[in-house]
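Attaching a single structure in structure tokens format; questions to follow.
Moving on, here comes chain A:
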Amino acid sequence: MLQGHQTWVFENKPTIISTGVVGGPFEAKGSIPEDFDILHEDMWLKQDSFEKAQQMLMEESCQVALKKSSIEKEQVQFFISGDLINQITPTSFTAKTIGIPYLGIFSACATSAESLALSAYLINSGGADYILSGTSSHNATAEKQFRYPTEYGGQKPPTSQWTVTGAGCALVAKEGSGPVVTSATIGKIVDMGITDPFNMGGAMAAAAVNTIETHFKDRNIDPSYYDLIVTGDLGHIGREVSLDLLKQRGLSIREDQYVDCGLTIYREGQPVLAGASGPACSAVVTYGHFLNKLKRGEIKRMLLVATGSLHSPLSIQQKDPIPCIAHAVSIESGSDAT
Partner candidate 1 sequence: MKRWLLLIGLLCTLSSCGNESALEPSKNKNEALDLTHISTKDQNTSQQQANQAKAALSNYKEITAIKAVNTSKQLIIAVQVEQNQRLKLAKIRKQLSKEMKEMFPDLKVELTTDKKIAIELEKLEEKLKSGSMSKKSMEKRVKKIVDLSKEQT
Partner candidate 2 sequence: MIFFWAFVIGGAICVIGQILFDVFKMNPGQTLTILVIAGAVLDGIGLYEPLIDFAGAGATVPITSFGNSLVHGAMQEAEKHGLVGVVTGMFEVTSAGISAAIVFGVIGAIIFKPKG
């Protein structure tokens, strides 16, 4: 169980038996459309508001995950999820719709890893048989809350990132076939005094480095243990900063071993500036793209390091620096995890 100071090692093999990945129109034009279960053509999903559209995304991803596993929702003990919007209402309304006992969490873009770590911990310790964990985000709701109205003609600097419209959900079970969650490292808030909300990658890189370092120290392994180290949504700048910083600290990570969800989801040429972000970013790319790779045997072990900047519009206006966090979860293919 607890190993080192902030890492859990799961000996009872909590397994991701199915996932549900939903995306919007912009993601459909990206580089991994085949890894989505549902892709929508309309930002509104025929709803009255963007917030309801986001709720719809989350609901669909839960339903897809349940359907693929042929587990009834009554068999699922908990739903652990969260999102970016004020008081995580899209997630709470989803919990109302699916009617599963619910734990709402908030870690901004690190929500995916946080919910997966908590789910794995509960399953591992016998607290539940099945847990749905996931997260969602919607470009327009995030823009509206954190930046400007979507139709406002403000110019974004090249350091800013594009919030993913989508939802990703994983059904974690005590037993079954699928990728296994082997360990999780819970991160600390790292605050390097960066106040620019249009440069989250640069701010979050420090948190990612901190958590990755701790993970290897706690588990007493080195980076070559993993085929892939997948960061959440650092974007171009954050990836470069964190990679250089990790090398400086003596961790040898190869360029091709260190990938970023925010740079995986979209194609070159889409106007996303430094890359993608949003809770759904790491969720859809991991539960879709990378778990598919894991199932196909292209990779055997991956470490998901989801990063989040936990600021609010208010804290930015009050000139507070951005508090950043990163949680790491290691996922390994089933056969290999014995």
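To be clear about the criterion, contacts are C-beta pairs under 8 Å (C-beta built on N, C-alpha and C of every residue); 3 or more make two chains touch, one makes a residue touch a chain; residues count from 1.
For anyone wondering why these and not others, all candidates are chains of the complex that A comes from, given by their letters.
Keep in mind it's a predicted model, so treat the numbers as computed, not measured.
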| item | value |
| --- | --- |
| Which of 1 or 2 touches chain A - same complex, any copy | 2 |
| Interface residues, chain A side, partner candidate 2 - complex | 43-44, 50, 139-140, 148-151, 154-155, 157, 196 |
